[in-house]
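My questions will all concern the structure given below.
A single protein chain has been removed from this complex, and every other one stays in its place.
Order of writing sets the chain letters: A, B and C. Residues in each chain are counted from 1.
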Amino acid sequence: MNPRLWKERATILILYGLTGCGCLVLAVILTTVIMKGAPALSGEFLFEESRNFGSEGGIFYQMIGTLILMAGAAIVCLPVALGSVLFQTEFLHSPPLKKMFRFLIYSLNAVPTIIFGLIGYLFFGVLLDAGVSWVTGVLILAVMILPTLHVSIHEAVESIPDHYREAGLALGLSPGQQMRAVILPQSMYGMVTGTLLGLARAAGETAAIMFTATAFSGVQLPQSWTEPVTTLQTHILVLAQEATNPKALTHAWGAGLVLLTLVFILISVTLWIRSGMEMEAER
Amino acid sequence: MTENVYAIQLENVRLSYSGKAVIDGASCAIRKNAVTAVVGPSGSGKSTLLRTLCRMNDRIPGFRAEGSVRVLGRDIHDPGINVYELRKRVGMVFQKPCVFPKSIYENVVFGLRFHASPNGENFSERAERALRDAFLWDEVKDRLDQPAHILSQGQQQRLAMARTLAVDPEILLMDEPTSALDSKSANAIEDLILSLKEHHTIVLVTHHVEQAERVAEDLICVDDQTVCHKPCQYP
Amino acid sequence: MPLTYPVKAVVIISLVLLAGAVFVTLRPGGGTQVFAEETTVIRVAGSTTVLPIVSRAAERFQARHALVKIIVNAGGSGVGIHGVGTRRFDIGLASREITLKEKHRYASSHLQITVIGRDAVACVVSSEVFHGGVRALSKQQIRDIYLGNITNWRQVGGPDRPIIVIDKEVHRGTRHVFMQYLFGKSNARAPGARLVTGSNNEEQAKIAQSDSAIGMLSIAWINDEVVGIGIRDGERVIQPTLDNVRTGRFPIARNLNLITAGEPQGAVKQFIDYLLSEDGQKRVAESGYIPIQLPHTVSWVAGSHSK
Partner (left out) sequence: MNKQPLFPERGPAFWLTGLAAAISAGTIGLLFVSLVVESVPVFKSEGVSFLWGTDWFAGEVYGALPMIYGSLMVTGLAVVMVLPFALGSAILTSEFLSGRVRLVVKAAMELLAGVPGILYGLMGIALLAVWVRDLFGLIDGNTLFTAGLLLAVMILPTVMTLAEDALRAVPGETRDTALSQGLTRMETVMQVVVPQALPGLAGAVFLGLGRAMGETIAVMLVIGGIDRIPQPWFDLFASGQNIPSKIGREAAEALGFDLQWSALIALGLVLFVMVMTLTTAGHFLLRKAR
């Protein structure tokens, strides 16, 4: 037959092969985590304190710790990100200044996470004297997820149709009123997706908090600003490195499965909201 | 004295984007409580001129307005002017009907919420009045809490007018308000314009000379960077 | 915009969740802690060698003292000493002695050592090497291996396989003790090394994974796959057994130390006393180390250890 068609088919076949390999690798990862983590899961595992060097008990306070750091980072970061986006889009009219601001945020995105840990500890831990504490962790993670939130919100605000803005303006709304009435409601999607992605990023981060915000054992709920927490991420790291007992390694995989589930839920909701947005745009 | 007759007076106005003039040396005046139509070929700067009247072009980078633009007796580029108050008194309706993803009622009181005096005027009364003025009341009075998006394009445009009317502007600027509508809806809007001129000064940008002739008493022609009162050479 | 309402719901739910998490967290005495307001917190960090003892002991101690909360962290001996020196921790864990440099740096903290147990650092090899015939090595042989002069197990009577020399991070207590023994210098270099590991377990896992590795480990980490070999001294071979350590025959032994800034006081003293008690010493044995019979506190004396 036509050699061109043969070539075509062969290339597509190769593409399928490459894609298949890629998918296979990722499938292996997922099944590994599930297969190795599932045996650890139980009510006791989810709701009890870790005991005897991580080989007994559960990961209750690790989950709480991860949630605290995530939620805290989002709560600290959201108003700052939102405010700076609005300042940038509504008040900053000079293009070079806008560009500079954008560049700053982008460059923050390029900072390797471990550097946030180093510098963050220097500032929040040493200068503000919070030491190794959950507050240090929250602040470090808040800075870390700032670009994620900023970019999402910025995109949402920029994509508000111009006629909405003009309708608001033509009614004589001041910038503050315009934000409340038009921009915030219309950029809700961006705020939600950005925050969720930021949460997912914070949940998965280990390097920045491992020596600044977390402790290995003995931690329950922090009762003061200067106490560390324990998180799923660092628990996995410690168990993988320190445990003397195979049961502890099972617990590490179990904690990994829980962490993965958490991250997947956050990203799925983001995707769901975003797909709703796309459908609407096609309407 | 002239201020009692004219709502808007332009004197030697130059409008430009990044130094490129769209309108240069324009002088004209617009009468109170009358309908003035602005006509001209596309791209001639009709919209730019109209938008300048409530300073909607402020946020466009590189835009510059020079000369004197007096609206309701004051130069709108005076540093002391409150641009938000200006826009409240000079309402604007756009070519494409724009309703917010809210209920019909919320759309009507959208601007009102921010401009109402603190002694708590009755929103629903003013909303009803605005909707009646916009000839929309009978069509929507039973479904005020439904999303505004279910309305037809023509109804949405009248809703946008009701929203503008609700804040009680003295001047209404309309930027081709019927061009996105079918002829039946367009007729309804034209009727509406005629009924509104009793209490409002209306400036209407339009493509259709016929429409201008139907509704307007005065005609302003924009072409080749200049502005002139009728008679107009524009076909 | 049909999705506005679900989106709003998502936003509200997530905000409520976030707020809830923070609220629960910040509520004084939230969760299971009933006497939260009077709780004393003891911060402990340092050597991964000492960590199992303290972690286990802390669990028991807290069960008895509801008002004391002990937060335990890893990091290595250097981190423990540094943390106490800068008053960031109440108790530092160290599987080595304090160096002169550290002593000078933290002079104002009056570092004080309490010995809670004894341990030995064994030279360990992968089980395949052990079963291949390497049962013991002389000090010179180990030294040559770490210097890169001996690179194949065949050269010391083992299988014909290259040696994977595993080193530790420079600040680890285990390394200090081991290098002190081998080269008389706690921060000696090991140019023959192929891998560098951190904690005891990381090293244990890497040796177990391999079939030709050599490393240094606290004897508590020795198992079937990671075998401690004897140290040959002339005709004599000294095995890394608890007995040999207890009697002082095994040459690479060390104290397991708790470091405090000044004399321990209050809850910290209570906890250290517990570690030295019979029950506490059981935790030492349980973790694979040698309990010390008599509780004694040794003040640090300048020059009594490595230079």
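By definition in this document, a residue touches a chain if its C-beta (ideal position, glycine included) is under 8 Å from a C-beta of that chain, and two chains touch if they have at least 3 such contacts.
Small disclaimer: the values here were computed from a predicted structure and weren't measured.
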Message = So one chain is hidden, and I want to know which residue out of A:40, A:64 or A:86 touches that hidden chain in the complete assembly.
response = A:86
Remark   = The one residue from A:73, A:146 or A:273 touching the chain left out of view is A:146
Remark   = Out of A:135, A:215, A:229 or A:252, the sole contact with the unshown chain comes from A:252
Message = Which parts of chain C face the unshown chain closely enough to count as touching?
response = 75-76, 78-79, 82, 86, 161-162, 164, 167, 169-171, 187, 189, 193-198, 202, 205-206, 209-210, 212-213
Key: Residues belonging to chain A that touch the chain removed from view   = 4-5, 7-8, 11-12, 14-19, 21-23, 25-26, 29, 32-33, 36, 79-84, 86-88, 90-94, 101, 104-119, 121-123, 125-126, 143, 146, 150, 174-176, 179, 200-201, 203-207, 210-211, 233, 236-237, 240, 249, 252-253, 256, 259-260, 263-264, 266-268, 271, 275
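The working rule: only the chains that are shown with their structure count from here on.
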Innermost chain, taking as reference the mean of every protein Cα atom displayed = A
Note = dist(centroid_CA(chain B), centroid_CA(chain C)) in Å evaluates to 78
Note = Within chain B, the set of residues that touch 2 or more other chains is 101
Note = For chain C, residue numbers touching 2 or more other chains are 1, 4
Message = Show me the residue ranges of chain A that touch chain B in the complex, using the header's touch definition.
response = 93, 95, 163-164, 166-174, 177, 181-182, 185-186
Inquiry  = Can you tell me which positions in chain C touch chain A when the two form their complex?
reply    = 1-4, 6-8, 10-11, 14, 17-18, 21-22, 24-25, 28-33, 36, 39, 41, 43-45, 48, 51-52, 55-56, 58-59, 62, 69-75, 88, 198-202, 204, 220-221
Task = Please give the residue numbers of chain B that touch chain A in the complex, ascending.
result = 54, 56, 59, 61, 84-89, 91-94, 96, 98, 100-101, 110-111, 113-115, 160, 163-164, 167, 173
